[in-house]
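For this view, one protein chain was removed and the others were kept in their places.
And now, chain A:
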């Protein structure tokens, strides 16, 4: 019974982090727990995960997370007990619950944006109930705003409301029966529908009336159990251990009383700061300043990074210069060659400072300059021993070489078409069906590659894509080019197939032994079918 009264059902399919208030903190979790409602096992909550946060205890049911999960506000916990377990009995943590959950406080849990009646600030949902009661900008309590418009007495409000986070529900727990509008049965105040006829009960009367109303013993039978402290508890049973950690987290949470202190802080703040327009203005000013500072910090990091990159480029240039000076006098030592090649591989091999837009005024000339620079980068490093290179790799390599004056992709794409004018052998662009774009030297143009591939296959018999990627360039007379990447090779060969230069032998599909579909590679053949003349049984043979 206590479980039903104090818990609120939640949708356990939502990750727990999404259920937390903005100012709530997850302290610990443990799976394989069961729940006791009072002294009895609660049959619907026997296998799930418990989460302790700074404000609440969550239980997310394992089998039925959407219907059987719940949360309990830790503000209702009056004390706790720890039982270490004995033989087959699991360790348990007992939570004694106190206080009243009025329908009013339940409503406040519903997250909603509310507008402060004093300063007009829109307060976002997601704060814990205690924090949500106070406007984030001017610190005026939400209830106060409501009540004051109704014309209630001011002294009463100021004393009770700012601390309402915890004190409120206790104060409101007067045992005032609510008469049913339909059958006149006097219902327990925490009920929302009539116990007899299930008619919706009217909302509880305002607090002021409550205080003046005579306190009489409630008539709902439910109340008898409520008075029994033995039943006002729930137990969390740890079937697979983890009890100590959770109990520790629970203790921390209960000692911290975040739900109370938050309200208290705001209250104290209200006393110290100058209230009114100037207070609001100061709050706004503070938040703006805060934002500015963090933004400034972030940009500073970026600037530091740029300075470092610039240093790196300068260092590379210096090294290069020294090496050149040294090598002109005598033979280049092995180390120098190594450093030079490392620099090239890092993309830091660039003769002079990168071209930037402020050097040239005309956009067209700027693009031409860039194309000239890119051509140098390509021939010095990226394409020195490769005939074909993917566009993304070029962009990355170029920007690495440029150091700090990075080229945006849009500019890069505008420069690419100018490239053939500045490169020997000509570097042109080619786009595959898959959308992959590459830069390539003449031997890798569609027609040239098709011809070379067909010739290669005729000479060496059928090959898989991998074998083509590895062997084809080695085969070229006087070529010092390394093999191309397998995926690139696949694109090229398939392109060649589309043009009818080669045909495939799908070993996986067609082999009698060792087939079996996936994993067996396609073998490529020269296109045997073009020009094939029937040389089998002729009709005259019959």
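Keep this in mind: contacts are C-beta pairs under 8 Å (C-beta built on N, C-alpha and C of every residue); 3 or more make two chains touch, one makes a residue touch a chain; residues count from 1.
Definition applied: contacts and distances are computed from a predicted model.
For the chain that is left out, the UniProt protein name among "DNA-directed RNA polymerases I and III subunit rpac1", "Signal peptidase complex subunit 3", "Coatomer subunit gamma" or "ESCRT-II complex vps25 subunit" is "ESCRT-II complex vps25 subunit".
Shown as candidates are A:94, A:462 or A:485; the residue that touches the absent chain is A:462. Interface note for the absent chain: among A:320, A:441 or A:527, the touching residue is A:527.
Seen across the whole complex, the unshown chain contacts chain A at 460-462, 497-500, 503-507, 509-514, 523, 525, 527-530, 532, 534-539, 541-542.
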